[in-house]
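For this view, one protein chain was removed and the others were kept in their places.
Then we have chain A:
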Amino acid sequence: MAKLRRIGNTLKFRLSMADDEATMSGALVGSNDDLLTQILGRLPVTSILRFKLVSKHWNSLLSHRRFTLLYHPTLSLSPGLFIRNFYIPYGFNHENRTPPPLRSLSFHPDRRGIKILQSCNGLLLCCSDRGKERDRKYYIFNPTTNHFATVPSVPGCMDFGTKICSMGLAFHRIDCPQYKIICILRIKRLFQIQIYSSDIGQWKICVKSFYSSQTSFDNGVYWNKAIYWSNIYSDAWYFKVDLQRLQKLSLPVQFRQPATYYFGECGGHLHLVERRDGYYRESCLHMNVYEMNYDDDFISMKKLLKYEVELDELPVAYPEMKFHPNHYEFKVLDVVMGVEEEEEEKETLFMVVGIPGKVIRFNLADKSFKEIFDLTNIFRLGTRPFSEARRYTQTLNPKNF
């Protein structure tokens, strides 16, 4: 049976298959991968993962790169985010297709609790929440299937004068089916990079030793086969995962670094949200959203201004968003693609903002905002829990643990 034929120019071929009649009707789907692919490609992720078990044939069809590619647009739409242990749906139109995931992170009895460090294309990098850093355990967790793996401890990380500076997860649904974890160790005054591959199951020293004036490697973002850290400025490091090489960012030197509100990836784009310059009261509500594609050059990043955002209406609508000297209480939690409830197909970029007790969704295209969640009875800590907000996404690749 020919697979994935191009439709339209194959009529002659199809006519010649008139003798094929016996296979029609009941057995029709079983023998036609085109139709099967079309149907299965419209299932939610959890059904797809389950249906891999229907038969060997289905397993090979659903595990095939071609199917992954077809399904990828659905996966790149995220249905919600975790704030600490709590899941908050974004309320987009596509959500009915993705059943709610787990409600808490208690996948493993870690008595220090578990927190999410990074969300990367369907997998979460987690670690022990409280307690001494050297006793901390790291986990990779798939919130769709509840599978998890405990990451072996990094060789040498218990040595005197050594500490883990940063852990970053690199996982791509199509290009890199095995995940990698990138660890930056600080050994006295120098740094070292070790890398863990899920297929090998071992840590390996990758960059033995380097000196850096950049000392914080927080909030790693995996984009375009590399890990970037949120403090991007000229001469900041980034790590090319595919080449296993540390490189410097070439950015124009700036006199003053504006405040970074958000740094993350969505559907192949890298987004940076920065405070716009200005010294008046509302200026902290004014920001620029930059968007980069794979072939854009970092040096021209500031030319890639995608949206100018003014959230002046927010403190008016929500007086609980108090003003402190030079800032309002709010945090940009996510920049994500979504579909409004009323719109059938139209995808737009949204900014998800946390204010005390509430989560707000801001449509960057038409500048409308909408309250999507009331957290008043869940967290009583103002905006502090928002620093642990991580996007929920799904992957079709459950078996790489």
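In the analysis below, contacts are C-beta pairs under 8 Å (C-beta built on N, C-alpha and C of every residue); 3 or more make two chains touch, one makes a residue touch a chain; residues count from 1.
In this section, contacts and distances are computed from a predicted model.
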item	value
Missing subunit (named according to UniProt) among the choices "SKP1-like protein", "GINS subunit domain-containing protein", "Aminomethyltransferase" or "Urease accessory protein UreD"	"SKP1-like protein"
Absent-chain contact - pick from A:Thr145, A:Asn288 or A:Thr383	A:Thr145
Absent chain, residues of chain A that touch it	7-9, 11, 14-15, 17-18, 20-21, 24-30, 32, 34-35, 38-44, 47, 49-51, 53-58, 145-147, 344
